[in-house]
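Note that one protein chain is taken out, while the other chains of the complex remain in position.
Per-chain residue numbering starts at 1, and chain names A, B, C, D and E are given in the order in which the chains are listed.
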Amino acid sequence: MRISARNQINGTVVELTKGATTSHVRVDIGNGTIMTSSITNEAVDDLRIKKGAKVTVVVKASDVMIAVD
Amino acid sequence: MRISARNQINGTVVELTKGATTSHVRVDIGNGTIMTSSITNEAVDDLRIKKGAKVTVVVKASDVMIAVD
Amino acid sequence: MRISARNQINGTVVELTKGATTSHVRVDIGNGTIMTSSITNEAVDDLRIKKGAKVTVVVKASDVMIAVD
Amino acid sequence: MRISARNQINGTVVELTKGATTSHVRVDIGNGTIMTSSITNEAVDDLRIKKGAKVTVVVKASDVMIAVD
Amino acid sequence: MRISARNQINGTVVELTKGATTSHVRVDIGNGTIMTSSITNEAVDDLRIKKGAKVTVVVKASDVMIAVD
Partner (left out) sequence: MRISARNQINGTVVELTKGATTSHVRVDIGNGTIMTSSITNEAVDDLRIKKGAKVTVVVKASDVMIAVD
């Protein structure tokens, strides 16, 4: 499957925190950068996401903001 | 200003495409990774975003999806 | 690729309208239901989306609102 | 009330899971398709959403991605 | 129709800018505060949004970020 979302970055899961219905997944995308994702517990189970897993971080262009100093 | 959005990555604008009301901004965040952002033309003008500018890419955790092969 | 987004519905592109930087894609998901998607022109070109194409509509659970009468 | 969000699909709630602050609502939109929504517990209480309720699923066009095989 | 989105604020349209596929709508919500919305041209036509129109601004709780100095 290929998807319209313009940002797709490979990384490795370094931390997984499960809440009541929502999990937080932290992914090392290299170069010392960690991205944090908030997804459903159901997705974590379905995709068998766990610490050490190779994953792709996916973000739509319209969800990326730009800040300047 | 500090913001609740969990993902804040420094980079350099490498391409700026202006549409009728919406611009696309491509940012090199290092390690060979380019992120694409879709923001209003008004924001581009207000923040004086242009090719070569040092910027921070900002994404909420709930806008970050995870994919696996 | 499998993705964390919980909503993935098969359909057929019935209309494609290209703007300056953003395209609108209308997808028939069956049962008389049409879904409208707003994505970048770049994604349309990259995925070769056109009228008649078989596609999958993908939506995160946190982007689905519920309304009642 | 009529809203700018382009996707409004009628359905029936088939499952409701309440978390600490966030609920997951599964809605049958017909044709064998189930959509999953993640909303606040407060909205669930306010709109009296429960299993069997007739609801409308609402999604903005910019939150609808397109994938191809 | 009542919707799960937690933020619903009444206001008056003070400016409407139409692009190729996307419009920007500026709404005065009182107290000197203007909110800016980016929606499809199709929604603008369908809801007959124009300068001076009484409207309700609607935002999901998960789309509201918090910043501090």
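Heads up, the rule we're going with is that a contact is a pair of C-beta atoms (placed from the backbone, for glycine too) under 8 Å apart; a residue touches a chain by one contact, two chains touch by 3 or more.
Because the structure is a prediction, the values reported are computed rather than measured.
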Partners of the unshown chain among those that are drawn: A, B, D, E
Residues from subunit E at the interface with the omitted partner, ascending: 3, 5-9, 24-25, 27, 29-31, 33, 35-39, 43, 47-49, 53-69
Missing-chain contacts mapped onto subunit A: 17-20, 22-24, 36, 38, 62, 65-69
Absent-chain interface as seen on subunit B, which is shown: 1-6, 37-40, 42-44, 46-47, 49, 56, 58, 61-62
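Operating definition for what follows: only the chains that are shown with their structure count from here on.
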Third chains touching both subunit E and subunit A: B, C, D
Most widely separated chain from subunit A, with each centre as the mean of CA atoms: E
Contact-pair overlap exceeding half with B-E, pair selected from A-B, D-E or B-C: B-C
For subunit C paired with subunit E, centre-to-centre distance based on mean C-alpha positions, whole Å: 23
Subunit E, residues touching no fewer than two other chains: 1-5, 19-20, 22, 38, 40, 42, 62
